[in-house]
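Here the complex is missing a single protein chain, while all its other protein chains stay put.
On to chain A.
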């Protein structure tokens, strides 16, 4: 019987690449994916035809993506266009590389939702609860934040701290979509979408693509840049309420606790060792739930934890230093993993967390995942 913790420091991210982020009606998923792949290949200096593993997410057809890139891999995984897939994919690729199913894996994510006017609610995404007018993932997060507010006294001004900190980071990130700083008052004055959430609690919808190239520790030594190791992984699903998409009456607290136990146990670190956190932020309340579940603060205390700019670079826990989904780009977790790599390489310029050695990605969702990255 194998122990998954044996994967510790075995697999590295060696190349990362992304496109510009924005509104690109003249491009498509494949064109964006190819550009991100080219940039990731350039980033690591790997000979393209050595890529023998391909994982695609939100790409219509994996074989067409392979054809466009001139690849004939011996390992292929297509993942659905759900936000929770990024670390699921990275962990699957790590296991495949360790097992020898491939030597070099390229993971490609592309999103063309902005220029194609994707709404994430209403008739385009029919659900069980449409007869009651309950639609859109934001509404489910509004239900959960309402509970958090009632139970713990969390305020929307505290919630605003999340959006304000991430916007601050976006202003330091040349790639980010959003360029204007916002204040807590701006958040409070934004138009309500599904109350108690407002526009600035919602992630962006934009076009773009991200590519990550992974290989084993041994092979990583021959490539251009310092490898970034996968030192911890944690995983737990919450399928009991899957029919109420994106809603969990406990805000995924118990799953996040379990993920934390796994990821910190494997990496041999705790929350206080994390230099920078990359936290899946489809909606701002998810960040509060993540901080509590992973143990950065006690349950119910995330509102107080984030006050005073705690999530900003220079603060107590620099989080989503690229601006996250709220203000950088809606790359559904993939860009946050790239940002973790860049932070540990020291490539982040004005938003660099000085001396960052341990970075954590987490996505607290119906499929919760976390990865701890360290410098190889």
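Convention: a residue touches a chain if its C-beta (ideal position, glycine included) is under 8 Å from a C-beta of that chain, and two chains touch if they have at least 3 such contacts; residues count from 1.
Methods note: contacts and distances are computed from a predicted model.
UniProt lists the omitted chain of the complex under the protein name "OB-fold protein" (options: "Phosphate transport system ATP-binding protein", "OB-fold protein", "ABC transporter domain-containing protein" or "Phenol hydroxylase component"). Across the entire complex, the residue among A:32, A:96, A:139 or A:182 in touch with the chain not shown is A:139.
For the options A:5, A:128, A:189 or A:350, the residue in contact with the chain missing from this view is A:128. Only one of A:23, A:119 or A:183 touches the chain withheld from this view, namely A:119.
Taking the complete complex into account, residues 119, 121-123, 126-136, 139, 142-144, 146-147, 150-151, 191-196, 240-241, 243-244, 247, 249 of chain A touch the chain not shown.
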